[in-house]
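Note that one protein chain of the assembly has been removed; the remaining protein chains are unaltered in position.
For chain A:
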């Protein structure tokens, strides 16, 4: 998006781009952004003051061309997120989840571990604890356990190689979100002055990293035998053409959809985490949250099945 934003500020560049139409994607994206700005410029005190004058003149021209742009957008293979028949890029219906496959107890050394695939996004979660506080004792809480999360991505998990597996801003933020989510779900008051470590690793990333991590970590916490109020299930939903799309893949996430991530404790319908970074009209928010909650409940069914199957396997092995 940065390159697009940079392009937008340079109006002659855009003109050239539109005239030659060298790169259709860039052209359309900039056009759309400009049309947005031109709408904004009518309201006083807009944030992009210095582009307004240029965008205004372009905006007039664009208003005429807008239907053309819309049709162009529909025709663009990469941008048509929802077809007229109601199918998405990967052939799913709007409310359909990707295939969720999971396994608990992947590793013997950890207290709890789980592997979860949601479409092409794959995550490994490992839980250590509850154990004594490591490092400085001052972090200990006298009435409940401290939850310690680390989110990291394998350097080869994304299409472009990552230089660092963890420690950048995005993963620190993600760790914090995971911590918040699990503080709401794990019955921490049962383990005062102790610590529970939850480590998640994305092995392959294809959108919905946060939700896949939460789902994998839930299974790992259950595998570790740590009591929780309920399963925590998470899902990302996007909003395209007045329709909420459940469980976004990378192509949809990066396609400029306003997306919302939600972690739910399905039985009570409590929301453990809600996050949205994009613009969305307030009227649509309720429908979007509703869709996210339905999707989370779908995930919880799958997780429940995985847990039951795992228990059955383990109990048949131990002969109970």
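The rule we apply is simple: a residue touches a chain if its C-beta (ideal position, glycine included) is under 8 Å from a C-beta of that chain, and two chains touch if they have at least 3 such contacts; residues count from 1.
As a working rule, contacts and distances are computed from a predicted model.
Q: Consult the UniProt record of the chain that does not appear here and report its protein name from "Exosome component 7", "Phosphoribulokinase", "UDP-N-acetylglucosamine transferase subunit ALG14" or "Bardet-Biedl syndrome 4".
A: Options "Exosome component 7", "Phosphoribulokinase", "UDP-N-acetylglucosamine transferase subunit ALG14" or "Bardet-Biedl syndrome 4" considered; the missing chain's recorded name is "Exosome component 7".
Q: Which one touches the absent chain: A:95, A:140 or A:154?
A: Considering the complete complex, A:154 is the one touching the chain left out.
Q: Among A:81, A:94, A:124 or A:174, which residue is in contact with the omitted chain in the full complex?
A: Checking the options A:81, A:94, A:124 or A:174, the one contacting the hidden chain is A:124.
Q: So that we can see where the missing chain sits, which residues of chain A does it touch?
A: Chain A touches the chain not shown through residues 101-103, 106-110, 113, 115, 117, 120, 122, 124, 126, 128, 134, 148, 150, 152, 154-159, 161, 165, 167, 197, 199, 201, 203-206.
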